[in-house]
Structures are given as structure tokens and as C-alpha cells.
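A protein chain is absent from this complex, but the other protein chains hold their places.
Letters A and B mark the chains in the order given here, with residues in each chain numbered from 1 onward.
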Amino acid sequence: MNIKRLTPARWAASGLLLVVFIVLSLLPTLTQGYLVTLLTDILRYVVLTVGWMIFSGPTNYMSLATAAFYGVGFYIAAVFNGPLPFVAVIIIAGAVSFVMALVVGALTLRLRGVYFAIFTFALTLMVTSVVLEVERVVTGTRGRFVVTESTQTAYYAMLIVTIVTLVMAVLIRRSRYGLALQSIGQYEEAAAHSGINVVLTKVMVFAASAFVMGMAGAIIATRRTYIDPGIAFSLNTSFWPVLMALFGGMGNLVGPVIGAAVFTYLGELLLTRFPDLYMLIFGVVLILAIAFMPRGIVGLAEQVWGKIRGGRGAPA
Amino acid sequence: MVVIRDIIITGLLLGGIFALVSVGLSLQYGVGRVMNVAHGEFIMIGSFVTFWLFGSTIHLDPLVSILITAPLTFVIGWILHATLFRRLMDTSPTLDVFEGKSMLASFGLLYVVQNIARIIWGSQNYQVMYLNRTVTGAQIPLNRLVALGVVIVIGVVFYIFLARTRMGKAIRASSQDPTTAGLMGVNINSVLAVCFGLGVAMAGIAGSLLSTLYAIQTSMGLQYTVIAMIVVVLGGLGSVSGAMIGGVVLGIVSQIVTYFQPTWTLIAYYLVFILLLLVRPKGIMGK
Partner (left out) sequence: MHLLEGEGVTRYFGGLAAVSDVDFYVDQGEILGLIGPNGAGKTTLFNLISAALKPKPGRIIFKGRDITPLPAYKICRLGIARTFQTVKIFADVPVIRNVMVGALFGTGHYVSSAQARKKAEEALEFVDLTPLKDIPAGDLTLAQQKRLEMARAIASEPELLLLDELMAGLTPTEVTEAMSDVAQLRSRGITVIMIEHVMQAIMKISDRIIVLDYGKKIAEGTPEEVAANPQVIEVYLGEECDA
């Protein structure tokens, strides 16, 4: 939007980012197995969280349809991977999710606030039961097998989708459409009367966010041999990105990325160390995060930093 | 004709249960603005406490156990609101933010409650054998009739509570206009906590009754949360009488679909739900 001058801090940040991506892209040559798998998983949640935030962050429309778009990616992979090259499968998955989001977006325009959240929640559940029923009638089975890809291939694919997602998020934020989305979130009526095509803006950005979710789904599916609707459309996939974004803080893009990384790692740790208490601990952390860190980790860090510098803390 | 009669009767019976499952959520959202995703978990808690009391040495009658599950779940709900949700209210700049945060926090609650229950009771199916014989003539299971009776009694008691008592009036006032109610001397925080507690207690009571009708397991909560959400939207968010009507409508829809194609019941629920949200988001009873 406004031309940002490249201050030394910005140069440093860009340099750091570049180093991070170089390390990430060289990683599979240095180490194998668990770390790569874990990183793929983290990157998946970075994609889902940032993807979710592209739309829901500025507009305050809490979408719980992430699992629906992500799960569609699973099924596209199950059907097409093997017959078609992996790259094509990923793009088709994104495209199908995109179109689905266009339709959903066009239908849900009248709904606001909690109604939108409930609608998208119900949509995910409905897609689950429809797929289950279709599978029962057509294939007579509950799940499907997926042609797998190697750990490395999946990792690189996810890294590229992550970069695409982050670039898209930055471009939208910086562009006039970022301001339009923000205006819609603040006062939709005033946005419309100021000349913003509210409907088109919302639907297009909602669909763009679904695009990356579908791609992430297709990639993750190839890391599993077997999928079923319960796995593909798990409600956790809808709620986690919201929590990760909240946990990290939604003021900028760093927050969601940190949130996704911390939560994924924490989840992984709990699942391996305390499988019986995993949900309990996770739930408690989550509640505490919502109750005591209203602006997320990044907000908290800013506040602490502000205090150290003797200021009154970051402005709300 | 017999088919239609049976569909209507079983639909009504099921609808009564659905209504009971939903009234609590309607109250929580209508007055407190909490879209409680963990609602079904408290139904599960009610079921398991009833099951546990029934199976224990005192062999407590499931209906009598309501006298224990209701206050127990009420206290849980009251405490949750007085701590967690009040904090969220205090830290949220707008109602929209609070609605979002409280829905997410309740998702965390779902995890916690379900995990605790799983530690105690595991994840297998249980069944409370109670009055599961049919009434002569109509082929209606006795426990369903009893459940419907309890639903009606609770509905009436609750209606009287809202219409006649001081707390009931405060609740109604707060649901209409919290700010003015606050100015008129209603202690909003205590009303909201009581309301949330009542909502959870309704879930507990529903759980006690459900344990006599169906097999129970610790993961049963979510399906009832979903039913409650559908019914509440059907009847209009926040309308208690709407929840009753919505429950019956969904019950009959459910039985009609089940008659033709049982595997489509769930899809039919969601379809009704989604269509309704699109056509009449304020519900059948909404203005």
C-alpha cells in the first residue's frame, strides 16, 4: 500500500527470512526422518493458520470450514495421485477447494458473526457425512488408499506451498484489498457505502485462502497410506488454525507462524509423551492462552519489550 | 396411515429429547452469548454420573439421579462462567470478539472434559438397563415415554421459573437488553453465571435421561452438541420456546428420513440446518 522504506531493520528481517528459507530448503540433505516429518507437519499448520488468517483475520468472520477445504485436498490426492503427476494433483486440489469456497462464500454472504461460524462448522460436518455416504454407496468401503510420496517430496512441496501462502498473505495485506478487508471487518455497511464491492472482495479472498488449504491437504494425504472421512475432515483441522492464530497473535504474520510452530510441536510432544493426557493438557493450554494472552505471544512479547524500554507497553 | 402415526409418535418422543438437549444451549447463547461447543460433553457427564450411580451399590434409580446430576452440573457451569467466561468478557472489547473467544474456549473445554471422562471411564460403550419394555398396544418403549414426561415437566417448571421468579425475570431482562438491565440494578454477572449454570444443568439432566435410552460412551458429546446447535438455530438463537419447537421439528424430520433411508439421517440434519441458516437465519420463531 504505502511505499515502505527499506530501513536497516527491514533489511535485517528480510535477510533473516532468506537464511531461514535456505536452511529449510537444505534441511532434508542434512538430516532425515523424524525432523523432516515434524517440519512438514509444522509447515502444514503454518499454511492452514496463515491461510485462515488471510480471510478471517481482518474481516472477523470466524471460518470453521478449514477442515472442509483441507479434506477435499485429501480426496483429490486419493483419486488422482498416481494417475496424474503429484504437482498436478496439488494444483487440482487447490482449484477444487477454491471453487468450493466460491460457492460457499456466495451462499453465506448474508450471515454474520456467530451464524457464519456455525454455518461453516455445519458445512464441514455435512461434507463429512456426504462423503461417508457416497463412499458407502459407490465403493462400499469406509476409506481409501492413497499413492504415497516420499518424506522429502512432501516436505519440499509443503515448503513451496508455505512460501506461496506467505507471499499471498503479504501481498493481500499490503494491497488495497487488505485495507478493504479490514474495513469490512470494522464496519461492513460503511465499507459498502464507501465504494467497496464487499461481496466480491470477501468471496475472492475466502476462495484464495481455501486454495492453499486444499493444496496442503493433498500433500499431507500422500504421507498417509489410508484415509477416511473422519481423518480427512477432522474438526480439529478447523479449530486448530484459529487457536494457533490466536495463540501467536493476529496483529502480523509472525504471530500465526510462531503459533503454528509452537502448537504443532507441543501437540507432537504431548502425543508421544503423554498420549492419555494429551487432550487434557492441550485443552488447558488453549483455555489459558485465550484467557490470559488476548493478543497472543507476539502481543505479550511486545508488551514485555515495551516495559523493558520503560514505555507504557504497546498500544492496544 | 399406521406408518405416519408411528413416525409422528416416535418423532415426537425423539423431539422431546432433542428439545431437552437443546434448551440449555439456547439459554447459554441467548443470554450469555456463549456458543458452547462443549455442551454435549456435559450431557455425557450427566449420562456417566447416572450410569455410575446406577451401577454402584446403592443402585440409584436414573430418574432420582437427576437430583444429583442437575446440581452437580449446575455448580460446574456456574464456576466455569464465574471464572473463565467472565474473564473473557472483561478482556473482550466487543461482543463479537467475546462470541469468538468463548466459542474457542469452549472447544478447549470439550477437550478437557472428554479427556477426564476417558481417564475415568475409558472409551467403551455402556448401557443403563432401565424400563426398557414397551407399553402394551402402541409399541412405545416405556423409558421413552418417561423421558418425554420428564422433558415436559422440566419445560413447564422452567417456564414458570422464567416467568414468575425474580431470577427468572432478571434473566429475561438481561437477554433483552443487558445494559439497561444492569442499570436497573440487575447484577448481570451473577445472572449470567446462573444462566450458564442452568444451561449446563439442563445438559446434565438430558444426559441422565439419555443414558436410559441409548448406549453411552465418552465420545458421545459432539453429536449432541451438533443436534443442539441445529435445534437452537431452528428455533431461533436464544429462544427457549423455540428450542422446544425446533426439537420436535427435527425429531419428526429425523423419523421421516430414517423411514426412507436410515443412513441419510445425519445428512438430512445438516441439510435442514444449512438451508435454514440460508433462508431464515433467525429461526422459525425469529422475528
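Convention: contacts are C-beta pairs under 8 Å (C-beta built on N, C-alpha and C of every residue); 3 or more make two chains touch, one makes a residue touch a chain.
Values in this document were obtained by computation on a predicted structure and should not be read as measured data.
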Q: With touch as defined up top, name the shown chains that contact the chain not shown.
A: A
**Q.** Candidate in contact with the missing chain, chosen from A:84, A:106, A:147 or A:179
**A.** A:179
Q: May I ask which residue of A:78, A:172, A:196 or A:218 touches the chain that does not appear here?
A: A:196
Q) Taking the full complex into account, what residues of chain A touch the chain not shown? A) 1-3, 176, 179-180, 182-183, 186-187, 189-199
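By definition in this document, only the chains that are shown with their structure count from here on.
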Q. If you average the Cα atoms of chain A and of chain B to get two centres, how far apart are those centres in Å?
A. 32
Q.
Under the stated contact criterion, what part of chain B meets chain A in this complex?
A. 29, 33, 35, 84, 87-88, 91-92, 96-97, 99-101, 103-105, 107-112, 114-116, 118-119, 222, 226, 229-230, 233, 237, 263-264, 266-267, 270-271, 273-274, 277-278, 281
Q) Inside the complex, what are the residues of chain A that reach chain B? A) 60, 62, 107-108, 110-111, 113-115, 117-119, 121-123, 125-126, 129-130, 133, 136, 235, 239, 242-243, 246, 276-280, 282-284, 286-287, 290-291, 294
